[in-house]
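A single protein chain has been omitted; all remaining protein chains appear in their positions.
Which chain is which? They are A, B and C, in the order written, and residues in each are numbered from 1.
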Amino acid sequence: MSETKYIHEITLKVRDYECDMQGIVNNANYQHYMEHARHEFLLSAGVGFTDLRAKGIECVVRAIAIEYRTSLCSKDEAVCRLYLRREGPKFVFYQDIYRKSDNRLCTRGRVDTVATVGGRATRGDELAEFFGEYITE
Amino acid sequence: MSETKYIHEITLKVRDYECDMQGIVNNANYQHYMEHARHEFLLSAGVGFTDLRAKGIECVVRAIAIEYRTSLCSKDEAVCRLYLRREGPKFVFYQDIYRKSDNRLCTRGRVDTVATVGGRATRGDELAEFFGEYITE
Amino acid sequence: MSETKYIHEITLKVRDYECDMQGIVNNANYQHYMEHARHEFLLSAGVGFTDLRAKGIECVVRAIAIEYRTSLCSKDEAVCRLYLRREGPKFVFYQDIYRKSDNRLCTRGRVDTVATVGGRATRGDELAEFFGEYITE
Partner (left out) sequence: MSETKYIHEITLKVRDYECDMQGIVNNANYQHYMEHARHEFLLSAGVGFTDLRAKGIECVVRAIAIEYRTSLCSKDEAVCRLYLRREGPKFVFYQDIYRKSDNRLCTRGRVDTVATVGGRATRGDELAEFFGEYITE
């Protein structure tokens, strides 16, 4: 996969409380990094997660898959990159995290999301309106 | 201070992800334990935190003070005990955490809370209705 | 999949701080529940995560996949069930979380783990020694 697909990135400094007894970032915290990266992407696309909620649109995660390659440690910086594909009603975020110091891949992830209105999944057209230009074919 | 003052307790097993690089429960997690203990106390008193919110009453923490005495580790169980005093508009939770294996004091805490309605602090009468019998003089 | 495959379960009460703005347990926290369930399973199998570390064996997560079906809320209890398969050097934990009140499936998960000694993945024989009888064919 070419890195040129990425359309958004943020850099996060590892916080020591995110590291566990093994001295490395706890696995679940990568999911937190990924959520924050998605929400920052939404903001950069002109619409916040809380703004969508105010419109009655909830972005709901249906599935997540993460491969763990290299662990992040205290003092490391995580570069969270993503691109987005639409697959029918689903918006699939491909989210990879790299260690800033050497650009080494730490985690490779995929997050399947849908939009719901009134608790029911939609065909995705509400979000497509916001994401249109960001969707990778 | 006599332990007989306590009016409520819950026991929580330490989860390994709550431990940090030092191999002990991260300091902020005791605050999480304390919040959970307060909310469980509310439920035992017949009213949940979310129920209060549904009535438009928010319980807001104004101040917290915690002394750290003994660290909890992997496999430990935390016994979270509390009692409650009213000080004017404030409801003050005295919350101490003990290690179950030897009843050793781990943290001693005090949490000052107020009730707000419509974002404004009240004189506390809404909560006193629920807490009446639980308040230690 | 039959529920009879499960070999271990724990029940966790949702803590309000685990819920996010949507009023439901934040997605990453299910991963925390799953980690805690695995570590409790290890203890029940007679060996703790920290004991393994003391022997120089680290259990490392290589991949995780979670499907989100039903959200847990404040006051809910999560029943975390698992079974285990060996696939070559990998120990694969199948971990599902149910809502206790109605036994509804909340998340379906798969966690691929390997044992490492001195930072290198092993063929898994160290862990098989502990897990032998628990492995589902």
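Following the convention adopted for this analysis, contacts are C-beta pairs under 8 Å (C-beta built on N, C-alpha and C of every residue); 3 or more make two chains touch, one makes a residue touch a chain.
Every value quoted in this text rests on a predicted model; they were computed, and no experiment measured them.
Enquirer: Return the single residue from B:Arg53, B:Arg104 or B:Arg123 that touches the missing chain.
Expert: If we include the chain that is not displayed, B:Arg53 is the one touching it.
Enquirer: List every residue of chain B that touches the chain not included in the displayed model.
Expert: Answer for chain B: residues 21-22, 26-29, 31-32, 35, 50, 53, 58, 60-68 touch the chain left out.
Enquirer: Touching the absent chain: which residues on chain A qualify?
Expert: The missing chain touches chain A at positions 13, 15-17, 23, 32, 35-36, 39-40, 43, 48-50, 73-75.
Enquirer: Could you pull out which residues of chain C are in touch with the chain that's been left out?
Expert: Its contact residues with the unshown chain are 16-17, 19-21, 23, 26, 28, 74.
Convention: only the chains that are shown with their structure count from here on.
Enquirer: Same residues or different residues where chain A meets chain C? The copies count as same if more than half of the interface numbers are shared.
Expert: Same: when the shared numbers are divided by all numbers used, the fraction is over half.
Enquirer: Return the chain whose centre of C-alpha atoms lies at maximal distance from the corresponding centre of chain B.
Expert: The chain farthest from chain B, judged by C-alpha centres, is A.
Enquirer: Relative to the centroid of every protein C-alpha atom displayed, which chain's own C-alpha centroid is closest?
Expert: Going by the distance between chain centres and the overall C-alpha centre, it is C.
Enquirer: Quick check: how many Å separate the C-alpha centres of chain A and chain B?
Expert: Computed value for the inter-centroid distance: 34 Å.
Enquirer: Would you mind pulling out the distance in Å between where the CA atoms of chain B average out and where those of chain C do?
Expert: Each chain reduced to its C-alpha mean, chain B and chain C end up 29 Å apart.
Enquirer: Averaging only over C-alpha atoms, locate the centres of chain A and chain C and give their separation in whole Å.
Expert: 23
Enquirer: Return the residues of chain C touching two or more other chains; collapse runs of consecutive numbers into ranges.
Expert: Correct list: 32, 35, 50.
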